[in-house]
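Yeah, one chain of the complex is gone here, protein chain that is, but the others are all in their spots.
Chain IDs A and B follow the sequence of writing; residue 1 opens each chain.
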Amino acid sequence: MEKGFGEKKYMVELSEREVEDLRNSVKATSLKLMDEYIERMKKTWPNRPKIMEYFDEVAKFFGTREKEILKAKEEGRKVIGYTCMFAPIELILAADAIPVRVSSGIYDTTKLGNRIVPVEVCPVVRSTIGVGMIGFSPHLEVSDALITPLTCDGMAKLSEILSDRKPVWTVCPPRLKDSEQSMRFWREELQSVKAKIEKLTGTKITAKKLKTAIETMHRATRAFRRLQELRRGAPVIMGRDAMLVNQTSAWDDIERWTKKTEELCSELEKRRQEKILACAPDTPRIMIAGSPALWPDNWKLPNLIEEANPQGVIVADEFCSGDRFLFDPVGVDEWTMDDMFNAVAERYLLPSTCPCFTSEDGNVDRVNWLKARIEERRVDGVVYHVFRGCMLYAMEYTRIKKALDKINVPVYYLDTDYTREDVGQIKTRVEAFLEMLKSRVEF
Amino acid sequence: MWLEILSEILKLTVFAGLALAGALAILIWKRDLKTKVSYLRFFVQAAAMAALFLLFSYTNELLYVLIVIILLTLFLGRLFCGWLCPLGLYLDLMAVFRKALKIRYWNLPDKLNKLLNKLRYLLLAFFVALPFVLEKIEPWQWSLAKFLMGPFKPVSVLLGPVEPLIIPWESRLKFYGLNLSYPYASVIAFYSGESFALANMFLFIALTLASSFVVRRFWCRFCPTGVSFAVLNRFRGFRWIPLLRLNKVEEKCPKCGICKRVCPVQVLDVYERKGGDIAPSMCMLCLRCVEMCPYEECLKLNMAGRTLFKSRNWLEPSKIE
Partner (left out) sequence: MIVAGLDMGVQNVKVVLLKDRKILSRGLAPSGFEPEKAVEKAFQEALEKAEVAFSDIQHITATGVGVELAPKFDSKISVVSADARAAVYLHPSARTVIDVGAEESRVINCDEKGSVLDFALNDRCAAGAGAFLEAMARALEVKLEEMGALSLKAKGTTSISATCVIFGESDVVSLIHKQEPKHEIARAIYDALAERIVSMVHRVGLKPDVILVGGVARDIGFAAALKRKLGTEIVIPENPEYAGALGAALYAVENLGGR
């Protein structure tokens, strides 16, 4: 456990032994599970390209990527974790630090989180707390500091709780993003984070460095968009695999990730030309909207959809860990420090369709985003995935349902938790939904 | 003699315009499409300068020139301001100069910007009235002025920014036999009287250039010529006329704010409006917003229903058709 952190505001005392035991058991389950899920993905997609193995390797926690980060740390580089996609990755990269996403998708640690917060709290938050308690996640543990955007209630308190373990730098996105004063406020939030990054790393973020970082992320976004583009037509990639590639971008060395993703895309483009498909072309095309499904444990729903009978293929998702993560580029007008910084600030606030935003006519940007994705990816049906305790996504459901009813796209509301016991029940629902879509496709 | 100089100048201008066009064409090819429209615009602006020179050398019936421009505006919106106006070229060049020095620009507060936009109408009214007032107090010395102060006095003011760098008639600013000019130069010289003409001209040049160095296209925000072009399109009955329309698809727009930030005259409508045709009187159709919008086919420039230019994922290298 870290030293130099005085009074524990939230954390409970665990004996060394208990921590050790828990860590070992959670680690054993997770490793087994990650292997199993990768195997299942391979099984569903028999002609899975070889290049996917690279992403499998990055996705395996405690593997080569963790060793690489630890080595970089020894060489003096800093690791900056973030809990949510509002953290400005360009600024982290510009200071030559390593950005990693730390919000956890591990089921077993939620039980630990229950010792500190009630079970009604969003499971991502509980799981991340549990991870923090036993120092389990390879990403949270290696972070020198955390950028914690205060988006929803869960994230706000998670930030406080994690401050018992790591230095946290809060950034607060305004609830209303459309006014000049919220933009001003947000810019100042990011300015203060920038100063903190500079102080921790001892590197001044100069215009040149920021430009390099923005260009690096442009390349990443380009590869990312290219991959999403490939999910438009007849399925050449299974949804789970695309989602895995999307998620690994949050842990991997971004330049290498970009290179590998481009390679994968080239392979897939070739397959598209040769009409080598990942599954039958009339497979119902699903979009998962709502709360993010995080690797590894929360592959539950994607697994069910793509292994169901009749099978579905996930062609789009709305996750801040998925389709939305790198989709928007930083649009720099003039390469001056000010304009670059403003462009970075705007990129993280304005195009975000997080349900934490509102306005006088509702979160209309989100409705538009969903509609645009549904149109371009030719989505047959939407599964609206909500965690118990994820208030914002749950409350916006009615709005989304009404909007999608108008364009005649069926949507199914599916609430779940970080638990494996409801797999059977979810399966019934998912299969009924897919059957319904299948019969619609046939008509 | 007169004709000789004229043909010399003509050749020179055309040559300069073509040379610039060639250099820019190479740049367009080399750089990705991201900056395509911006470079293309410089090329068109330079070519327009040569064209204006030609136009002025064949007619000094300025009224006809004005009518042509107004008709053009009626059908094409303020395309003239963004793509053809010589003053616009100078102001854009100042921005290029500023960018090269890596100095930031300043934005006017939106309220002030809107105030300036309203001020344009007042300014227009003032300039139209001014010749009538001055007629009573100032003696006329300059031959062209006699024409200007004839039945179409406001024409010279309205055509102020249209004066090309080299004019086919006598000017105050001479450079190796070339008659140089600057927008509004002749108007200023005319109203300033003999002794202050040069000083006032240089003051005006310095002010417009310096202001646009700090604030992008500062002059254009209250330019009376611009507003006189746009004024017609403000009336409901004329709204159907413009062939060029900036169009936004609501669903494809996640409101990322890039269009708002990159607009040189700080037009908010493109960002704020939900979708459909957008034609605010401030928009000069410079297309910077369309060029910088990273969402495919979200923003478009349509001409009579056909899409001329549309936003694209500019992270992908361009395929120039």
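Here, a contact is a pair of C-beta atoms (placed from the backbone, for glycine too) under 8 Å apart; a residue touches a chain by one contact, two chains touch by 3 or more.
Keep in mind that what you see is a predicted model, and the values were worked out from it rather than measured.
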Selected from A:Gln181, A:Gln273 or A:Asn309 as touching the chain missing from the view: A:Asn309
Residue of A:Glu160, A:Glu262 or A:Asp422 in touch with the missing chain, whole complex considered: A:Asp422
Where the unshown chain meets chain A, residue by residue: 309, 410, 412-413, 415, 422, 424-425, 428-429, 431-433, 435-436, 439-440, 443
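Please note the rule applied: only the chains that are shown with their structure count from here on.
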CA centroid of chain A to CA centroid of chain B, Å: 46
Residue ranges of chain A in contact with chain B within the complex: 178, 180, 183, 207, 218-219, 221-222, 225-226, 328-329, 331, 333-339, 342-343, 346-347, 350-351, 353, 365, 368-369, 371-372, 375
Of chain B, residues touching chain A in the complex: 99, 102-105, 110, 250-258, 261-262, 288, 292, 294, 313-316
